[in-house]
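Removed from the display is one protein chain of the complex; every other protein chain stays in position.
Our next item is chain A:
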Amino acid sequence: MQKNALHILLADDDEDDRLFFKDAFEEIKIQTNVNFVHDGMQLMDHLMNQDNKLPDILFLDLNMPKKTGKECLIEIKKTDHLKDIIIAIYSTSSSEEDIEDTFIQGANIYIKKPSDFNTLKKIINEVVTVNWHYHTSGLNRDNFLLRLK
């Protein structure tokens, strides 16, 4: 485990997606510590456990068993020591409703799961290297959904 590495947490119930995610992180040249949880309950347990280091960026799938991503998002934003975690919604859905809801609930960015591995790498690179302080202060409905140039 590297000391100055970026702590990334992916909450996704899909094994393949976790695999793509892991591979993508391995291929980009940034020091990261990537952890995975399989559902919403596990995510909240992980975050609430004092022994675990809080992630710098949480990639959150919306459609998860036991507790959905939206429920987790609301709970995180309600919890004082968790509410500052950068949250990137990572979902197959690109429905207006989901984008609108998560924006209102305070997510930082919305990523539609790409169907191309190289695109995934680009997205992850973009998200990990973005200046979050700058991005969050200028956040609006238009730049909430991540679009690669």
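Brief remarks follow.
The rule is simple: a contact is a pair of C-beta atoms (placed from the backbone, for glycine too) under 8 Å apart; a residue touches a chain by one contact, two chains touch by 3 or more; residues count from 1.
In the analysis below, contacts and distances are computed from a predicted model.
For the chain of the complex excluded from view, the name given in UniProt is "histidine kinase" [choices: "histidine kinase", "Acyl carrier protein", "Anti-sigma regulatory factor" or "Transport permease protein"]. Remark: the omitted chain is touched by one listed residue; of A:Asp16, A:Asp51 or A:Asp80 this is A:Asp16. Per the touch definition above, the residue from A:Leu73, A:Ala107 or A:Leu120 contacting the chain not shown is A:Leu120. Contact with the chain that does not appear here is found for just one residue of A:Asn52, A:Thr79 or A:Ser95, A:Ser95.
By the touch criterion stated above, the residues of chain A touching the omitted chain are 14, 16, 20, 23, 63, 92-96, 113-118, 120.
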